[in-house]
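Before any comments, here is the structure.
With one protein chain held back, the other chains of the complex are shown just where they sit.
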Amino acid sequence: MLPLLNWYDFDPIREFYEWVGDNTADEVVYVLAGIVGAVGIISFAGLGALANVWLERRIIGRMQVRRGPNRVGPFGLLQPVADAIKLIQKEVLQPRASDRALFNLPPILVFIPAMLTFSVFAWAPDLVYADLNVGVLFILAVSSVTSLAIFVAGWSSNNKYALLGAMRIIAMAISYEIPLVLALLAPVIFAGTMSLAGIVDFQREVDVWLAFLLPMSLFIYAIAATAELNRTPADIGEAESEIVAGFHTEYSGMKFGLFYAVELINSLAVSGIVASLFFGGYSLYGAEEYIPPWLIFVGKIYFFYFGLIWLRGTWPRLRIDQLMAFAWKMLIPMALINIIVAATEVLLWRELEWDNWVLAVFAVVNVVLMVVMFGFFFRLITRNFYRLPRRVRLVHDISVPSLPAPDPAASS
Amino acid sequence: MIDLEHVLVVAALLFSVGLFVALSKRNAVGILMGIELMLNAVNLNLIGFARFVESPRPIDGQVFSIFVITVAAAEAAVALALAVAVYRLRQSIDVDRLNILKW
Partner (left out) sequence: MEDTAVVVAFYVLVVVTLGSALMVATVRDLIHAVLFLILSFVGVAGLYITLSADFVAVVQVLIYVGAISVLMLFAIMLTPRTGRDNASVPFAAPIGVLAGLVGAVIIFVAFKTEWAKADGGNSFETTAAEIGRALLDPFVIPFEVASVLLVVAMLGAILLVRPGSGGDAG
């Protein structure tokens, strides 16, 4: 059918569509609605990127007991504009030994997954750009294209440090993809559908948000998504003190600006996924009759984006081996146990037809399990971290081989 | 109008290009690229059959193609590990030069 016709808060647009549909064919309305929706999503993402630049610097400044940028406009509000102008007027360099054809590809390639993720969100009860049946898996699939783009960026720079930074990021990205997929499986099991609009409908139906039923999924997803986004505490790729500037060392001007903007847009997309899957999307326990649902959804997105900024402002950066150990030894077992627990709960709830109060029991059980597993795996993997490697021990027991007893005959 | 024969023709062409790449590249990774193209062509055939052919349970074609994707992933992992291991020994993955077993 034509899923884009029912933009119910946007009555002038709906009347315009009906007018076009009456005068021309239905396919024209479909294409037109597709274009209008795409323009809407791209403008939301672009304006979001601009706003996020200001939000991040200002809020992180406040967390570090200093004011953020406050010179460029009132409260520094024109700072993103100044940043954009600065990046546009910079000279766009291309190293001579770099791969000519491949150098310009990554800034474009890394933009595509960010945009595609926004297209499956449910902004209001009938306001989905593409209500895919496999929405959650689609988001995961397109986010794995990001690591490819980063590799091409690192490779085509013809720069050892860029390649090294790109390799580290890809190793981290593919390690954290597994807990990401496994953690998002539990809400899908509960809701019975992979489409984001369906999961939001499920949360409206049972009148409880999945964050209370599946806190472990939320925890694992939040950590894995932070690592996928290359944000602190997992931003070894762009750790300026460590590896020059990682994979975007050789990119200058607006190409670098595009990488930076895509990181911000991806943060918005991840916040959108958390808001849709775990916190009810556009619903607010009935308040969506009075407040426009898309406004509630955007509010939730920015609420969780504030959480991401908070993480960035307070936590130090983790080492790459710490990150890898965390992903493989802690998040994956936790995610697997989470799936087993979620499947058991759905079995008890749906097949045996117990009442809805059993969901409260599930919530308590899940929180207890999360704390227990976190403690258990934490002890398991940090047992060897505080022991120094068995290499050079300068102070303690260096067993110096004892010198042979001096030969009485050879002494002078 | 898309019909079953169109899908089969596309898959056959993809298969023949994959066969050419697999048989004529010197690099081991190049040969693996050809093998992946051939497996994709086979998958396309299976999906085409699942879509167009009368069957008591038409989803079988898609299930089969998921298994083919799984086996292709496992085989690519082992093949690339083999290539890296051979590189460590002979400093080359040019299959024309890996001819110790030649009599």
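A and B are the chain letters, set down in written order, and residue numbers restart from 1 in every chain.
The working rule: a contact is a pair of C-beta atoms (placed from the backbone, for glycine too) under 8 Å apart; a residue touches a chain by one contact, two chains touch by 3 or more.
Fair warning: this is a prediction, and the values are worked out from it, not measured in the lab.
> Looking at A:17, A:103, A:121 or A:155, which residue reaches the missing chain?
For the chain that is not drawn, the touching residue is A:155.
> Need a quick check: the contact residues on chain B for the chain that isn't drawn.
Residues 1-2, 4-21, 23-27, 29-30, 32-33, 36-37, 40, 43-44, 47-48, 50-55, 57-60, 62-63, 65-67, 69-78, 80-89, 91-94, 96 of chain B touch the chain that is not shown.
> Since one chain isn't shown, list which residues of chain A touch it in the complete complex.
Contact residues on chain A toward the absent chain are 27, 99, 101-102, 132-134, 137-138, 140-142, 144-145, 147-148, 151-152, 155, 163, 167, 170, 174, 177, 193-194.
FYI, only the chains that are shown with their structure count from here on.
> So the centre of each chain is just the mean of its C-alpha atoms; given that, what is the distance between chain A and chain B in Å?
Centres of chain A and chain B (C-alpha means) sit 33 Å apart.
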